[in-house]
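Before I ask anything, here is the structure I am working with.
Excluded from the complex is one protein chain; the other protein chains are retained at their positions.
Labels run A and B following the written order; every chain starts at residue 1.
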Amino acid sequence: MFDYAIETQDLTVAYQGKIAIENINLKLKRASRTAIVGPNGAGKSTLIKAILSLEKRVTGQVSIEGDDSKKARQKIAYVPQKGDVNWDFPTTVLDVVIMGRYSHMGWFKRPSKEDKDIALNALKAMKMIKFKDRQISQLSGGQRQRVFLARAMAEEADIYIMDEPLQGIDIKTEALIMETIKNLQEKGKTFLIVHHNISTVPDYFDHVIMLNQTIQASGSVNDVLTEGNIKNTYYEMSDE
Amino acid sequence: MDILSSYSFIIVMLGTLVLAVACACIGSISVFKGQSLIGDAIGHATFPGVVLAFMIFGVLDSAYLIIGAIVFGILAFHLIQKITDHSKVTLDSALALILSGFFGLGLVLKSYVQGHPNFNGSQGIDDFIFGQAAYMLRSDVYLIIAAAVVSLLLFYVFYQPIKIYIFDQTFSQTLGIKQSLMNGLVLIMTISLIAVGLKAVGAILIVNLLIAPTVIGRLWCTSYPYVLALGMIVAGISAFIGTYLSTAFVGIATGPAIILVLSCALLISLIVAPSGPIKALINKRRVGNQL
Partner (left out) sequence: MIEVLLVLLLTALSTALLGVFLVLRGQAMTTDAISHTILLGIVIAFFITNDLRSPLLIIGATLVGLITVYLIEVIGQSKLVSKDAATGLVFTSLFALAVILVSKYLDNIHLDLDIVLMGQVLFAPLNRIEILGIDLPYALWQLAIVLLINVTFVALFYKELKLSSFDPVYSIVSGFSTSIIYYSLMSLVSVTAVTAFDAVGTILVISFFTAPAATAFLLSKKLSTMIWISLMFAAINSLVGGTFGYLTDTSISGSVAVISMISFFLVFLFRKDGPILSKIHLPVP
């Protein structure tokens, strides 16, 4: 067993010659719920994309349960921001959730009966089973987010990385998502979530990373979420 | 014979030069609005209009054919808008559909005309697909100048609202600038330039004149007036060089020659310009090495 679910060393990412995040050193405990907070443009999405090897890093290393992050992709479930997919795509809710099983299949193989059952169970957990044959374009914002979460659950991964899963959804869905996350955490799953509402951090998370290009503070919510740190993260101008 | 002083060279050069400069200016609007390829679809869609006008008026006189081109250009534009407004079909599919459907209609009409004894002298229709600047008449040049002057004048008069319309559509609405009026204005300017330009560069390649100058300008300059100025200068020079090359060497069509000269300017800009993609790649590496 590894002590840390995710570990990064001196992680730096740059776009078109401009630095987006710099010298990120992180150690995420297993079975923790960690929020990434910070102002717009702080590099929150960049950080998780770098962890997922979706962004080329300039320097630094990422290890997922001791492995290089490219090798460890099966251990991670990713929930993208809502705008990132083509919502008019002709596909049904169940279809999308089954996509969560693709990483286990590899190239060429088709989903089996078992994959379908796992997907159906995930839909049940997210209370979306009655929408399973609906085309995704006909879902509300909250329902879409539930489908994404169900897809991530169907992956049966150890680590969940999410980009603003609570943005623009109804209160009921928010409660359901956070409850599901807590249940999964009790089963030993680790969560790293980009979060935009700093006032709900104490309710929803046990750890927090405060990011503005560099890590301003990180640790358990009780220790770190202080007024001074918030001010440092949100109101200090970075030296660009 | 000295090319530079030959009558036909001066006619063709004048026509293409004015056309290129005006296209550079007006084309910037759709490039900045991220709708560059609408010009391509409209360019192709004018073809059936040209053939139909020939069928109706019975002469291959540019002035009549241009009317057909404009009507079909406007029709195509509205159909594209209807499709994207009232269905989930994306702009690029709508463009491809209308472009090919209209062009297909043009080919059907053309084959009908050419197989029919009632229509004489239809060979020249092909000139509107690839452009045949060498056959440009003095009257063609007058038409180009007229369209260019009118659209540049409109652009000058409406410069402020156009600028706001391009860069902040919501803000322009709050200022009370009528969107339908602006759309219509841009459409008329674009289509009339395409229509008069068909004979010079052809339906397929004209979109390049609308896009390339602005992209070149953008790679070197940041403010809109400078982008425009540089684009117009480069377009004018390219038209001059392209026309010269096609006059000096046999077998080089004017339209493609101008496009190639413009493309060379673009290629150089992409590689050399401070904010071009090549420089960006190098910068990325450099940051990597420093850290």
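The criterion applied here is as follows: a residue touches a chain if its C-beta (ideal position, glycine included) is under 8 Å from a C-beta of that chain, and two chains touch if they have at least 3 such contacts.
Nothing here was measured: the structure is a model prediction, and the numbers come from that model.
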_Sole residue of B:Ile67, B:Ala229 or B:Leu270 that reaches the chain not shown, by the stated touch rule_ = B:Leu270
*Using the definition of touch stated at the top, determine which of B:Leu65, B:Ile83 or B:Ile162 touches the missing chain.*
B:Ile83
*Among B:Val31, B:Val50, B:Leu65 or B:Leu228, which one is in touch with the chain left out?*
B:Val31
*Of the residues listed, B:Cys23, B:Ile74, B:Ile166 or B:Ala212, which one is in contact with the missing chain?*
B:Ala212
*Could you tell me which of B:Gly15, B:Gly49 or B:Gly106 touches the chain that is not displayed?*
B:Gly106
*Against the chain that's been left off, what residues of subunit B make contact? List them.*
31, 34-37, 39-40, 44, 83, 86-90, 92-112, 115, 126, 129-130, 204-205, 207-208, 210-212, 214-215, 218-219, 249-253, 255-257, 259-260, 263, 266, 270, 275-277, 280
*On subunit A, what residues meet the omitted chain?*
16, 52, 54, 73-74, 76, 78, 80, 84-86, 88-92, 95-96, 99, 102-103, 105-111, 135
